[in-house]
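What follows is a structure written as structure tokens; I'll ask about it next.
Here the complex is missing a single protein chain, while all its other protein chains stay put.
Coming up: chain A.
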Amino acid sequence: MRRTERLRTMGGIGLLCGLVAFMACNQGQKASGNSGSDLTEVRLPEKVDFTFDIKPILSDRCFACHGPDQNAIEGGLSLHTAETAYAALGELKDHAAIVPGDTQKSSLVARINATDATLRMPPPESNLSLTDYEKRLLEKWIEQGAEYKPHWAFVAPEPQEVPTKTDWAQNEIDAFVFETLQEKGLQPSDAASKEKLIRRVSFDLTGLPPSPKDIAAFVKDQSAKAFEKVVDRLLASQDYAEHMAAEWMDIARYADTHGYQDDFERTMWPWRDWVIHAFNENLSYKDFVTQQLAGDLIPNASLDQILATGFNRNHKITGEGGVIPEEYRVEYVEDRTNTFGTAFLGLTMECARCHDHKYDPISQKEHFELFSFFNNVPEAGLVPSGVIPVPVINLSQKEVDGVLDFVNFTKSEGKTLPIMVMEEMEKPRQAYILNRGLYDQHGDAVAPNTPKALLDFPAEFPKNRLGLAQWLFHSKNPLTARVAVNRLWQRMFGQGLVASSYDFGNQGALPTHPELLDYLALKFQNEGWDMKALLKYMALSATYQQTTKLSDELLEKDPENLWLARASRLRLPAETIRDQALLLSGLLHKEVGGPSVKPYQPEGIWEETTGGGGGTTASYVLGTGNELYRKSLYTFWKRTVPPPSMMTFDASSRDICSVKRQETNTPLQALILLNDPQLIEAARVMAQSYVGGPSDVGNQISSIFEKATSRKPQPEELQQLEAFYADALQQIEAQELLPEAYLSIGMAQVPDGIDKKQLTALAVTVQTILNLDETISRG
């Protein structure tokens, strides 16, 4: 039976699906340990499926004591494989937890239903419980033969038969999506308006809104390839590369400081410039990742390939006097191991550091086997202040004039910059299982290897990082392509086909469209790991191009848009909110790369937490000139005091690898949008370009509104804003709104001779427009 058919039979319990996935997609869920409301009235599926119905329950409620962790098994029972679950138990070996087809004889059934609390499973002290619905599911599954299946994500993707395309379909994506919609009794939504669509795709691919000219050209272009032309133009732009790089900064936990204690500055921005360059060149995902993991080990490695390995040195490094160096060196290797797991495999490797993984088939030994790939760097655990930790490459103008011409070296004239990179020790450092994960508790020695449950490490591959990269891109690796395409899908649709883009393991979310995920994974893999091509393919689907409009029916049947009967409306990311305001005002300075810059931030926030270490990160020195108006990608990232305006909009802290951000909605966000000098200055400068111009105020406001929202205001909206403008003028006359004070916010000059009253009134009107939910959303 095809997997989605299993999902579809759950149609009768749509609400339950919705809830479960809703929670999972938001990276976490409620505390109590049971899955919320009791839904016994909900119909059980006709055929209970292990992957979709049973394993989520077993994993979440049972595996902690009856799962893959060999040292935590209670009562000799493991439920994660059929063999162990069916095995005879007890001293007399006279019973079994699961007897396929026989609920009477299955002690599991008796135990989950026991009224005696000392016998009941899960036991009260676990603070876990099963709902009646879950108990009935387990019973029915046993009744039907208790069939086990391997974990879906650990089986390599298989070629998929594409469902018949309907008239609606633009490409195969739509065929898969449509089939699911039909099963759910849903219809695709209408296509979004052209204005909305170009706004959406511009934000998704470049992090910036379209210009009115771009919009007009697209609206006017009636050719069949009109949208494709837009997509091609966006993908070819420098903005695309920078926007892709912004996401990679979270994944690579990039920062401009070391991250502990006095948090001294480091120089990793040339590595960041390499990332931008790689996206610009559309390096294949395979090369992009391989060079970052093992560029130094590629035969005759070029300098840019070595620079790429800075990826694995972006982790935090301590300079706290008095720490035990080995304790921290181990942390760095752990960080690389866990980053590898999260970013490329979608696995929580960190959960197997202190003991075998509680949920996934990854033993503690395997954790440290993977660890040992990253353990051979000639590095120090403790790095004194002012020193860039070895190993490094030294960059000077000479290299930049050659192979590294993409590094923006203009502000570093004459200097030689040491950049952290990876290097392999001549004699690898012996790795050990660390008991309880502690740096000095050596257990058995281990050698480099990969988790057996995924794919055996081919004997012909070298047992180093280069071999690891080869293993990652082996055609039978079940995870690499799925994890990558899922993240690209997340970029375009707001949420991955696997909502938990950081966890493809047993505790992760299940794919909403498993066949589509496999189809895309194989397409990506077979067509050269081409990121631009896949993004374009997604953008050209009818699924992507639907409206976001939400009807009562859709809200009722699919509140979280799992089945894609519409497009999702998303708040813009932290970077984009600021960058958009800068662009609209004309302040945005589109220089690429170079040292990170220091735009406005509230006074004193570095100083009030600074210790005695001194250095360039002790106090914040505001940038000058164009540095104030660079894209947020280039904002200096001090890990212990990250930029508050970005953190409040859910930027990652860059402490560890992060592949998915929260999307929150808070009063502190409102305060920033209303009062951040950067945004007020942008509003004022935008107004400056209109005041004294030929058009009347109504047209001025209309034009500003259109730039901010990518559509013309409706009469009612324009009326509101015109009335606000008129009231603002009155306030100015009544000296309630003071032009001199208001216009002095920000470093940008107010042009001589401009009408300051009109400018102020228009500026507060722009500010109002920049605060609209629509302005900070892509719909």
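Following the convention adopted for this analysis, a contact is a pair of C-beta atoms (placed from the backbone, for glycine too) under 8 Å apart; a residue touches a chain by one contact, two chains touch by 3 or more; residues count from 1.
The definition used in the following text is that contacts and distances are computed from a predicted model.
In the listed set "Short-subunit dehydrogenase", "Peptide/nickel transport system ATP-binding protein", "Sulfatase" or "Cytochrome P450-like enzyme", the entry agreeing with the UniProt name of the missing subunit chain is "Sulfatase". In the complete assembly, the contact with the undisplayed chain comes from A:720, out of A:171, A:302 or A:720. The residue touching the chain not shown here, chosen from A:69, A:179, A:247 or A:263, is A:263.
Checked against the full complex, the one of A:541, A:669 or A:758 touching the unshown chain is A:669. Mapped onto chain A, the footprint of the missing chain covers residues 15, 18-19, 22-23, 26-33, 36-37, 125, 127, 260-263, 318, 320-325, 331, 348, 351, 358-359, 382, 500, 502-503, 505-508, 548-552, 555-556, 559-560, 569, 571, 602-605, 608-613, 640-642, 644-645, 647-648, 650, 653, 655-656, 662, 664-672, 674-677, 680, 714, 716-717, 720-721, 724, 727-728, 731, 736-745, 760, 764, 767-768, 771-774, 779.
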